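Encoded as C-alpha cells, the structure appears first; notes follow it.
All protein chains of the complex are present and in place, except for one that has been dropped.
Letters A, B and C mark the chains in the order given here, with residues in each chain numbered from 1 onward.
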Amino acid sequence: MSIEPLVKSYSALRHETLTRDRGLREKVMTLEDAAKLVHDGNHVAIGGCTVSRTPLAMIWALIRARKRDLVISRSITSTEGDLFFASGVSQHVITSWFTQGIVWGVSKVMRHHTENKLAKFEEWSHMSIGLRYRAGAMGIPFMPSRTMLGSDVGKRVGDEIKVMDCPFTGEKIVLLPALNPDVALIHVQRCDAYGNAQLDGLQFMDIDMAMAANKVILTTERIVSNDQIRRTPDRTRIPFFTVDAVVEAPFGCAPHECYGLYEPFFEHLDHYAKISSQDPVKGPQRYLDEFYYGPKSWPDYLAKLGMEALLDASRRGRSVHND
Amino acid sequence: MSIEPLVKSYSALRHETLTRDRGLREKVMTLEDAAKLVHDGNHVAIGGCTVSRTPLAMIWALIRARKRDLVISRSITSTEGDLFFASGVSQHVITSWFTQGIVWGVSKVMRHHTENKLAKFEEWSHMSIGLRYRAGAMGIPFMPSRTMLGSDVGKRVGDEIKVMDCPFTGEKIVLLPALNPDVALIHVQRCDAYGNAQLDGLQFMDIDMAMAANKVILTTERIVSNDQIRRTPDRTRIPFFTVDAVVEAPFGCAPHECYGLYEPFFEHLDHYAKISSQDPVKGPQRYLDEFYYGPKSWPDYLAKLGMEALLDASRRGRSVHND
Amino acid sequence: MTRHTKPASNFTTSELLAVMASRLMTNGQIVFAGIGVPLLAATLAQRLFAPQLTILFEGGTIGPFIVPGELPPSTNEQRCTRRSNMVLPITDVLLLLQRGYVDIGFMGGAQIDRFGNLNSSFIGDAENPKIRLPGTGGGNDISSLTNMIVAMKHEKRRFVADVDFVTSPGWLKGGRSRANCGLPQGGLWRVVTDLAIMGFDEDTRQMKVLGLHHGVTREQVQENTGFTLEFDDKIETTAPPRDEELAVLRELDPKALYTA
Partner (left out) sequence: MTRHTKPASNFTTSELLAVMASRLMTNGQIVFAGIGVPLLAATLAQRLFAPQLTILFEGGTIGPFIVPGELPPSTNEQRCTRRSNMVLPITDVLLLLQRGYVDIGFMGGAQIDRFGNLNSSFIGDAENPKIRLPGTGGGNDISSLTNMIVAMKHEKRRFVADVDFVTSPGWLKGGRSRANCGLPQGGLWRVVTDLAIMGFDEDTRQMKVLGLHHGVTREQVQENTGFTLEFDDKIETTAPPRDEELAVLRELDPKALYTA
C-alpha cells in the first residue's frame, strides 16, 4: 500500500497530470487490458451510487484479475463493497454508507469483515466525500464545509479534517482534505473513442471524481462517433483528456441499474442478499465462483443473469422515457 | 449603499434564505413589476458573459425605473456596463474585463467614468469572480484558490483576499471571500411559471450566481409548462425555489446573443461603438434616449432594432442547430 | 427489554409512523426525505393537503412524483427522478442544505438519545462493535444543517440515555452545546414514533413528549424509553390514522415494501 501524504502537494499533483498523455487519441480496449491500468495498492474511486450506475463490468474484471490491496472510495457502497472484501481485492473502503440497500437489511458480509477486523470501513459523511472529490477536481488542497462537527463521525477521522476560524466571519469552519484517486471507474450511457462521455440522469459524484483522479477508466453502454458528441456538446459531462481507457460493456452495471436503460435486476439482488446473509463467508464466495470467476466472458456473465431478467430490467429501465 | 461586511455571517445568510418564499408557486410578472424587486443600493449580479445571454430586457427595465447606487457584478462586462454608468444607475462595477468587446476597442464610456473618478471598476480575475459566486452558492464563507498571487490585481483588492498556509500541505493558498448578491438577473431559453429554468449551450457563471443570490429574476425567451420541464429534468439548471420572478421577454438579450436562438446584432453594436466613442457622454445619452427611455414597451424597443436585423440575428443564431 | 402492547388496530407500525409524520408537514415546504417511511410520509402529505410540498432526494432529485407501486430501493435510482423538476449531482443537492434552501430533513433512526443524537454507525464500542451498522450516508450532513424530523419505532433499546456513537448530531449534550460546536443552524425538531410525538425543551434540549397516540399512556411511553422523559404541560392526543390516509399509503406501497 502506498504511503502517501493525505493531500498531494500541488507540485506532485501537477507533475502527475503533466506526464499523462492528454492528447486527442483513441483509447478503446478490452476489460482485461483496462484492468492492467489498475495497480495493486491503488486508490480506486467508484462511480455511481448504491445500486445505480455502478461500474460492475470493470469491477468484475478487477476481481478476476486478482488485484490486491486496493483502497476503494465511493459515495455509497452496495454489493460491490461486499465483493471487494470477499474476493480479497480490498481491505479498505472509504464511504458514507455500506450495505446492499435499505430494503435488504444490513450487509452480513460488511459486518463479518469489519467486526472481525479483517477489513476497514472508513466512514465520512456523504457530502464530505463529495467535497473531497470536488477539491481534488479543482486542484485545491482542501474544501471548506460545515458538517462532521460535534459528531463522532468527525472525531473518528481525527486530524484528517481541520477546524479553523474563518478569517472573514470568525466562524468555525471545517477544512476537508482533497481526494485525488489514482484511478476512477465510471460507467456511462455513451462516449466516443476518445473518452468524451455523456451521462444521462443522475450524475452522483462522477464528474468531480473524473476530474480529480489521476486516471479514468470509462465503461460505456455504447461507443458513438465523435461527430455525434459534437452535435450536442452541452450534454458532454467528462472531457476526453481526463480519460485513459474506453471499454464498451453493454449492461455494464448489471445487476445494478443504468439510468434510462435498465433498472436493477431485483430478483438477482434478492438472491445475493439471501445467500450472503445465510453465510457471509461461503455465500459471497459461491457467488464469486458462479458469476465472477466462472464465466468466460462478459456476455457469458450476462447469460448467467438470464435473458428474461435482462429484458425485464430493460423494460423497466426504459420507462423513464415513457412520460 | 448598504454597509455590510464583505462576507455575510452564516446566521445572516441562513436567516435571509429562511424568510424567502421558497414554496412552489407561480411567479410570472411584467418587466416593470420585476424591476420593483430591485432596491436602490442593491448588489445586482448579471448573468451571461460579454455579449452573450446578457439579461438586457431586465437591465432595460431597471434603467427605465431610474434605479440608483446599484453595485453590479459580472464575469465580463460589455455595453450594459457603459449604460449602467451613463444612466447613473450604478457607479460601481465588479468584473474581470470591461469593454464592449475586443473587436470594438477599449470602451470610451468606461474610460470616461473611471479615469474621471465618476465611477469605480473593481477588477478581480475571471476565475476569482466565479469562485466567489461558487462559495456563495455553496454556503461557505470563502473558496481556496491559486491565482491573484504576486500580481497587482491581487494587491489592489487588498485585504479582501486572505493568503494562508495550507494546514495539509504547507503551501500558500488564497482564500477568496464568498459573494452572495442581493439579486441575480439571468436570462434563459425556457423556464416554467415556477422558475424551473433550462439553459442551453454556454452556462457562464449563471448557475452559481443563482444559487448564491438572495433573489433571482429570470427573464426567459418562453414560458413552458411544468410538464415539459418534468419530461427532461436532467436539463434543468436552476431550481424554482431560488427564483423570485419569471418574466417572458422574447429576444430579451437583443442586441446581444442568446445561444441557439439569435447571434449578436452586429450592425447595431457597431453603431453603438461608433456613437459612444465619438462622444463618451452624449453618445450613450443619445442611445439611452432612443432605445431605453423612448420606447413605450419591449416590443417597441425590438421594433427600433429593426425587423431585418432581428431575422438576420435569428437565422445566424439557429445555425448551431444545423450541424 | 420491555415491549409495549400496541392497541388493536387496522394498520401497521410503519403506516402509523408515516401518517403521524405526514401531518407534521406544511404546504410549500422543501423536505429532504430519506427512503422508506420519510418518503411515504412526505408523499402522503403531498397527495392529501400539501400539493406544493417539494421533496428532495439525496441521490440528486428535486420535486419528483413517486409512481404508486414503483417505490425506489434507495434515493439513488431512476425511480427517484420520475417527473421531477431537476436532477443534479449528489454533492450539489446536499449543498442546498448548507446554503439554507431546505425547510426540513426527514429520516429514520436506529438509535436515539435524550438530546436527539442519532446513531446509525455502531452498536457497542466503535473500536470493538457488537454490530457495525451501515453508517451515516447523508444523515450527518442533513442533521448538521437543517431542522429534522425523525420517525422510528419506540423501543427501549432504541431510545437510550446516550447513543453509542453520534452519527448524526441532534442537540449533542444539550443547552448551547450544538451551536458551540460550530453547528449554529438546524437541530432535531420532532421525533415521531408508534407511541408518541416528541420535541425538545427550548433551553435544556432534553427530549419531551408533546403528544400521545390514541390509546397510549404516559407510562407506556416511559416504559419503552431508556431514559427519563419530560412531558409537556399540555399533552395532546393524536387522531388515529384515517381511512383516507391509509388508502393513499397502500396505493403507494401495495406490496408493503416499507410498511410491512
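The criterion applied here is as follows: a contact is a pair of C-beta atoms (placed from the backbone, for glycine too) under 8 Å apart; a residue touches a chain by one contact, two chains touch by 3 or more.
Predicted model only: the values in this text are computed from it and were never measured.
Although one chain is omitted from the display, it touches the following shown chains in the full assembly: A, B.
From the options B:Tyr194, B:Tyr259 or B:Tyr272, the residue with contact to the unseen chain in the full assembly is B:Tyr259.
From the options A:Val28, A:Val44, A:Ala137 or A:Leu218, the residue with contact to the unseen chain in the full assembly is A:Ala137. Among the residues A:Leu6, A:Leu24, A:Leu118 or A:Val281, only A:Leu24 touches the chain that is left out of the figure.
The chain not shown here is touched by just one of B:Arg68, B:Arg111, B:Lys162 or B:Arg231, and that residue is B:Arg111. Contact between subunit B and the unshown chain involves residues 48-52, 75-76, 95-99, 101-103, 106-107, 110-111, 114-115, 121, 123-128, 130-131, 133-134, 145-154, 156, 163, 171-174, 201-208, 257, 259-260, 263-264, 266, 317, 320, 323.
Listed here are the subunit A residues that touch the chain not shown: 10-11, 13-14, 17-18, 21-25, 137-140, 194, 196, 211, 226, 229-230, 233-234, 236-237, 239-242.
By our rule, only the chains that are shown with their structure count from here on.
Distance between Cα centroids is largest for the pairing of subunit B with C. Looking at contact counts per chain pair, the maximum sits at A-C. In this assembly, the C-alpha centroid of subunit B lies 41 Å from the C-alpha centroid of subunit C. Rounded to whole angstrom units, the spacing between the C-alpha centres of subunit A and subunit C is 29. With touch defined as above, residues shared between interfaces to two or more other chains in subunit C number as follows: 61, 81, 83, 87-88, 95, 98, 184. Of all residues in subunit B, those that touch two or more other chains are 10, 139-140, 230, 234.
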